[in-house]
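Note that this complex is displayed minus one protein chain, with the remaining chains in position.
Now for chain A:
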Amino acid sequence: MKKILIANRGEIAARIVRTCQEMGIESIVVYSDADKDLPYVQQATRAYHIGESPVVKSYLNQDKIVEIAQKENVDAIHPGYGFLSENGAFVKQIEELGIAFIGPSWQVVEAMGDKVEARRTMEKAGVPVVPGTTDPINDGDEAIAIARQIGYPVMLKASAGGGGIGMVKCDNEETLKKQFVSTQQRAKMYFGNDRMFIEKYISPARHIEVQIFGDQNGNIIHLFERDCSIQRRHQKVIEESPSPYLTEQLREEMGRAAVKAAQSVSYTNAGTVEFIVDENGNFYFLEMNTRLQVEHPVTEMTTGLDLVRWQIQTAEGKPLALLQSEVQQQGHSIEFRLYAEDPAKFLPSPGKIKDLRFPDGEGIRIDAGYEKGNTVSPFYDPMIAKIIVSDSNRSGCLKRASDFFDSFHLEGIKTNAPLFKKILEDTDFQKGNYTTGFLTEKPQLIEQKN
């Protein structure tokens, strides 16, 4: 490949540009009105203005993206995460135009994007799934009947949902009845699909995912796990690898299950199999993300691999560079997602970054979408940067992270950096003793203001 169009923005566009540069590949990026001053626009070989700031007029504008790809005669499109990355129709369209998609086939994207279909596929393949519905649910009465069989609390989810949107926990029949209509409406608005399903709500639970990779010759391996249990509003805040919870045996079992899941759909390129793990060490398939994950750097730091390079090589038809037995998990890595938001209320805080200083230090990697003087707009997700801290062991990571946040400085908008400082001081977190309920169960971590 000689030229790649990156259909994304911010930190992930910058991340992909970096590997393109290292591989001698030209990178073409697109940007909206709001993003014209962001670093990735300058870093790419060439940048095209794509439209107004709202996503439907910019990063979701398939026609415009295809037009630029054709004009530039690119070999491939890298979708990053979010936006068009899991849009099967888009993947199909560009493949038919002879442009490679850096990701799996459109059939796999479509099959795994439909969460009910994905559950069914995994059940058939012998991968344990969260107890719940096999068929999509269309009305509230049906939902209630099924929830009675499963037992409360349950999670009501949109089949086309993801990223924490279109899902709600229901403790009883009354809540389920009330939530069904509004969640279904929201699913239709966000995803254009109102199919719903119900899963048993597992608690306490850990959210642990396995990175997998497949080449076009049918070889599939895993690159170990990431523990993503520290979340707010079902969205990840901190991720680490290895998971402080998993035993060697469970780690191996989950790796094997993830590979089996990927094999059942003849998976190619990078993907992630998400599992929920209960307090007894039982793990269940949650969903499969058919793209590069936000938190892929912790896998890179502990395996020494460049996943974007692997993605490009796989899309070129090259075989995987390593066998399963050759992949080593070494040291420890933790990622902190720096969000433009109030650390207490988790409410968005868009605005201008007047000053920004990331302290240097050994084992510190910064994947940033913004720099001093940029404005974080309200149009996209609130992530400013990912701070990835690595060391030979977990306690070393925690020390480095504490030092980092002690001298981290950002002025102009609110961020969740103060929350990270408190989490790092928490003894349960220090011991690796946490579940997805961590932030809601520890109100003392949330700053009390007013």
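The criterion applied here is as follows: contacts are C-beta pairs under 8 Å (C-beta built on N, C-alpha and C of every residue); 3 or more make two chains touch, one makes a residue touch a chain; residues count from 1.
Rule of thumb we're sticking to: contacts and distances are computed from a predicted model.
J.: Among "Molybdenum transport system permease", "STAS domain-containing protein", "Transporter" or "Acetyl-CoA carboxylase biotin carboxyl carrier protein subunit", go ahead and choose the protein name stored in UniProt for the chain not displayed.
T.: "Acetyl-CoA carboxylase biotin carboxyl carrier protein subunit"
J.: Of the residues A:110, A:215 or A:341, which one touches the chain left out of the display?
T.: A:341
J.: Using the touch definition from the top, which of A:350, A:396 or A:432 touches the missing chain?
T.: Of the listed residues, the one touching the omitted chain is A:350.
J.: Given that one chain is not shown, which residue among A:39, A:54 or A:281 touches it?
T.: A:54
J.: Mind listing the chain A residues that contact the chain we can't see here?
T.: So the residues of chain A touching the unseen chain are 54, 163, 165, 233, 340-341, 347-350, 377-382.
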